[in-house]
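With one protein chain held back, the other chains of the complex are shown just where they sit.
On to subunit A.
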Amino acid sequence: MTAKKLNDSFENVETEDLQDLEGICDIKPSKPCSSLPRPKLIERPIFKKILQGQNKASFTFGALDPKDPMIGLRFDEYGFLLNHHLTKPVVRESLSVVQIREKQRKINEWRQILREWPANMGPSLVSLIEAGLPHEIRAQVWKKLTSASFPASQTHGYFDEMLSIRPRKKVVEQIDLDLPRTFPNHKIFLPELMNVCHGQDYLGQVLRAYSVHNSAVGYCQGMSYGAALLLMHFPQPEEAFRHFSFIMDGKLDRHFCHRMPGLIEDVATFAKLLEEALPKLYRHFQTEGLDCTIFLSQWWLSLFTSVPLWSTTLYAWDMLFLHGPKSLFTTALSVLSCCQDELLLLRGEGQMVPYLLNPPPEKTQPSALCHAAKLFNVDNLLARHRSAVQVRSPIRSPLSSPIKSPIRSPLRAASPRSSTKKVGRSLLDRFVDRITPRKSPRKRSLLEDEATPQIDKKKRMEGNDENVVNCIRLDVADDFKGVNGFKEFSSPARRVISFGEVDSPISPQGTELRDITRTPEIHQ
């Protein structure tokens, strides 16, 4: 983009879009514009300054501090612009002193765990990660989770080598088309700050390198969101690339390649899992003629970046790094399970699809999904229903070196092992004791469901047994409230998924649910 174009785009943002801010922020278009709160506008002179190249030195990643008064832009804790024309107006609660201390304590403990990271992941560490990571140390944990699995040949110069090969023209065109459309409301991808943040450049590099690295996939829309999410955590494109290939290679790439065979197989498998795990909801989908592909294609191909709550997205990614592609099934089942009661009240595609494409933030808090995930034993379910994730062909590298990645079996890869280094164990156990309940249902589900009587298991899978659900809540929820739960409640719904869909159930604040069971089909 030339400087002029940049200026133009900025002009557009100011004069056209910001005038109509209410509309994008508003879920219900018919509401009179004047009655809505008008979010604070971006301060124009500052952008002008940036565009003229002044203050350039201070506009590094670090300088884009949420509180930097010079900039006048406000970001949430994940780096998404607050009160932007692409962002929902957000009501944020500030943390109390106690909560801040608690959060700091958790971060410090995680730092120690990171220092003493065990060679083999034990179940306690697995459950710790499942319980929720402080955002500050997330990238480091992901790094630890992947470090053992990178092919040695990929460490040095591989990324540059991939970058030096030009992808096919069609691939380049599609990538270039999507760069400015990928999280344009995040601080590193803001179109207005493009020439100081380079986020789009780096994103282009990661995607082009990957398209060469895995030429069978090339580039598919949706991948840009995953790569962009990684760049938010790993500012170096090379590192983002490595983690991206960790997620994709030999596992999810079949979801994205030509004709999407992996997606189609996995959706079919998911339907079987759903039938077994949430039979009521499955029957409801059948009655209403809803095909799982409709929502799964968006959830899975966007790698859960399409859901409104960013902390939900990050939870899904934690699980992806921890458990591999089978976590796509678990997370999707958990979301459905959390929303089941409301979904059962909705009728037809017209009501159900908007709900599913935009699941309500208050129902999909990571803590809620974590609880719900305990209700399913996806390993068992998948073992019974052959899944596409189990059959993965290794990708072909464009270089003839032995880089051809030793693809790990996704299902075996993340299975928790019992051997933990002694030093890690004692520390972990102390930590786990604090945040995990005694006789924890979490531990039980980690250690397999085999011991659970058949009836009980069935009930748990169905998620109907109130006792089971309550007992999990009682056991776990309290610990979460202080540590993670509160934070998540205060985290903003990231953005409006463009479809401001007339019947959308999410309020601008994402906190209350409108009655969408009665769509106004009848008009006076």
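Following the convention adopted for this analysis, contacts are C-beta pairs under 8 Å (C-beta built on N, C-alpha and C of every residue); 3 or more make two chains touch, one makes a residue touch a chain; residues count from 1.
The rule is short, and it goes like this: contacts and distances are computed from a predicted model.
J.: Would you mind picking the UniProt name of the chain not drawn here, from "Growth hormone-regulated tbc protein 1-like protein", "Proteasome subunit beta", "Rab5/RabF-family small GTPase" or "Urease accessory protein UreF"?
T.: The record names the chain that does not appear here as "Rab5/RabF-family small GTPase".
J.: For the full complex, which residue in A:Ser302, A:Ser334, A:Thr364 or A:Asn377 touches the chain that was left out?
T.: Hidden-chain contact among the options goes to A:Ser302.
J.: Which candidate, A:Pro184, A:Pro308 or A:Gly324, sits in contact with the chain we can't see?
T.: A:Pro184
J.: Which residue from A:Gly79, A:Gly222, A:Pro308 or A:Gly324 sits in contact with the chain not drawn here?
T.: A:Gly222
J.: In the full complex, which residues of subunit A touch the absent chain?
T.: Residue positions of subunit A that touch the missing chain: 9, 12-13, 16-17, 20, 23-24, 29-33, 85-86, 174, 177-178, 180-184, 191, 220-222, 224-225, 256-260, 264, 291, 293-294, 297-298, 301-302, 306, 349-350, 353-354, 357, 497-503, 521-524.
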